[in-house]
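Just one protein chain is left out here, and the rest sit where they should.
Presenting chain A:
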Amino acid sequence: MANLTASVRNIGRNPIIWPLLALALLMIFNLIAIPGFFSIEFHDGRLFGSVVDILKNASPLAIIALGMTLVIALEGIDISVGSVLAIAGAMGIFMLDGYPTWIAILAALGIGVLCGLWNGMLISILGIQPMVATLILLTIGRGIAQLITGGRIIDTTSASYTFLGKGYFLGLPIQAFLILIVFALLYVLKTRTAFGLFVESVGGSKTASRYAGIRPRSIMMISYAIVGACASVAGIIVSANLGSADANNAGLWIELDAILAVVIGGTSMRGGRFYLGGTVIGALFIQSLTTTIYSLGVPAESILLVKAIVVILVCLIQSEAFRKLFVPVGKKAIIE
């Protein structure tokens, strides 16, 4: 009996189990409540269906949230991702006018990394609080995007560029593969290089890491540059999907969803350990929730309300003080 409780508790402690459980519950709900939610059709070598749509629409969020996981693990935050997304999208579409696609993509990635380095510089060298430092780019960013587009919504017809947003590969939307690529790159960075360990160490304690010979500044610079790159990948996807760049509305509020995805995924806002898999599941959960609400025919306006309730619930479940409310002190003593 004691063994059983212990193993149950161990599973409970694995942070990835909670978002997975939430996603599973949502899917079971969909299976019962929405007929045909899981039906997938096959046309012209492409798969269609709600589940495929979720994968497709979740991609900007999932990719940004993956980058965000790194900086949240460093006890930081990047609230400028939505603006960087808009800048990168604008840059990509702008460069297509006269340059080949690969240069446009490189330019979009480059400007994203530049934005990330700027944030990293403010945070690691000037020592400004992450939220505040990235607030600058959040405010200026859309202005810069508008400077690039000249205040208009610019568009493109380049097929090779829009493939990144509309294309299919092996029957699946290209976005699903982009999520996979970004995830794989970061996962290799985390598990196969020392970088992941360094990030967790700096997030745990900056001072201790410095004494251990890690340079927190360069780790932070690199991490913020990675978020910038992730945001520009998302920007490319969004602008390619629409075939146009909208400086005002592209990626609006995505920073909030991304933070939410990371927190649901089990990474603590207080820094330290981070879970890339959890983040992807968190992002999928948020997108599934949105899709569910749409398919239920509930007015789209209530989506914010549902999100608010989910955020509070998830945070409460993660809070020690809240869990203690439900585990009577006496009983706990017997278990231990």
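Please note the rule applied: contacts are C-beta pairs under 8 Å (C-beta built on N, C-alpha and C of every residue); 3 or more make two chains touch, one makes a residue touch a chain; residues count from 1.
Assume contacts and distances are computed from a predicted model.
Matching "Exported protein, putative", "Sugar ABC transporter permease YjfF", "cytochrome-c oxidase" or "PTS system cellobiose-specific IIB component" against the UniProt entry of the left-out chain gives the name "Sugar ABC transporter permease YjfF". Considering the full assembly, A:L135 is the residue among A:I17, A:L47, A:L135 or A:I153 that touches the omitted chain. In the complete assembly, the contact with the undisplayed chain comes from A:I144, out of A:L20, A:I144 or A:V199.
Interface residues of chain A facing the missing partner chain: 77, 122, 126-129, 131-133, 135-140, 142-144, 146-147, 151, 256, 259-260, 263, 269-270, 299, 301-309, 311-312, 315-316, 319-322.
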